[in-house]
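Working notes for the structure below.
What you see is the complex with one protein chain gone and the rest in place.
So, chain A:
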Amino acid sequence: MGLVSKPPARDLFKRYDDEEKAALAKRYTPAQMEAIEAAEEAIDPDDLNERGVLRSDWGSLNYLDDFSQMQPTIDKKIKREGPVDPEERLMTPEEYAQHHKDYFMKIMEENDVPMEYDNEDKPLNADIVRPNRLDMLKSWDEVPDTIGSNGPLKSESMLAPGIPRDFESAVEDPESAKKSEEDEDPRDPDGRYDLLIKQTGLDLNTIMSYQVKILVQHRVVNQTRLGKIASVYCLAIAGNRNGRLGLGQAKGQESEDVFSNARIQAIRNMQPIPRYEERTIFGEVEGKVSAAEVKLMSRPPGFGLRCQHLIFEMARAAGIQDLAARVPRSRNKMNTIKATYEALMKQRIPDEIARGRGKKLVDVRKVYYGGRV
């Protein structure tokens, strides 16, 4: 991507050549041309180059738009090149059906029934007898849908010109997909993650790449009139090491099931956590659950994770690299973890605070180093 590895500034932002100047001179008066040239001179290309930085701060959009596809709900309809035809109208359903019929008849005449045609084998016939499903999809792209003064017209596709229409993959055999599903993955032989995969749409590679860890496990007892019923309690954390963290709790009789349930709950509960510069937190935050109080403090780059083991694990799973923490009161493991999670989630973002107060806020670290921090 051209924005990351940068060629010299002058190559990117060229001066107007004589041809372009002549073209501009046709449109603008000499005084305006002078102003344009003065303005061109006034802007330093190095400066322009520095500012074309991919933003990663809180005000940036969470996607990179590549503009290779038109989105019908957002983008304007593309206009056809050339003059507008005032007579142009949408086809009536009958006309449209007629055009489709002609299209298919033409394909049918051009492609005879092949030799290997078998009356019995229905799935095979679906593909070898033309028109097949592929022709059906292509027809949407090729059969005209409006009528102008000089006959039928095809309205512009929402796909940008030059984008290959990948119809072959759309009609790909679903049977091969079915087979791969049935294969048992050695990383998850018992299929513990199957339901999670089905419900969340994650794949096993992603799930395995998460850092999942059981931090608390102990026996709990329910006293009934029939006696004590013991079960296992478990608290797990899951993080993608890049700003998402979740807690999962489970309780039950069989410890294996309990652990895997807790892990799955943790993955399911993963939430994005605000991070400053993707390495530390915003200022100082406090969390409190029951008597366990946790105070997390942001620290400069290279400080490391100087905090107790539970908070260390959580910070590592969330992808926080610089953090200090105090746990001044109760150090109950379960409540410490919950309080840490609460503290991480309730961080106040400086940009939001500034907007609430009606102030303008600029992070000077992003200005001093050319936005490269």
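The rule is short, and it goes like this: a residue touches a chain if its C-beta (ideal position, glycine included) is under 8 Å from a C-beta of that chain, and two chains touch if they have at least 3 such contacts; residues count from 1.
FYI, contacts and distances are computed from a predicted model.
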If you had to name the missing chain as UniProt does, which of "Sedlin", "E3 ubiquitin-protein ligase parkin", "Small ribosomal subunit protein uS8m" or "Translation initiation factor eIF2B subunit alpha" would it be? "Small ribosomal subunit protein uS8m"
Taking the entire complex into account, which one of A:Leu196, A:Val212 or A:Met297 touches the absent chain? A:Met297
I'm checking contacts with the chain that's been left out. Which of A:Lys26, A:Lys198, A:Arg219 or A:Lys359 qualifies? A:Lys359
Tell me which stretches of chain A touch the chain missing from the display. 282-285, 297, 347-350, 352-359
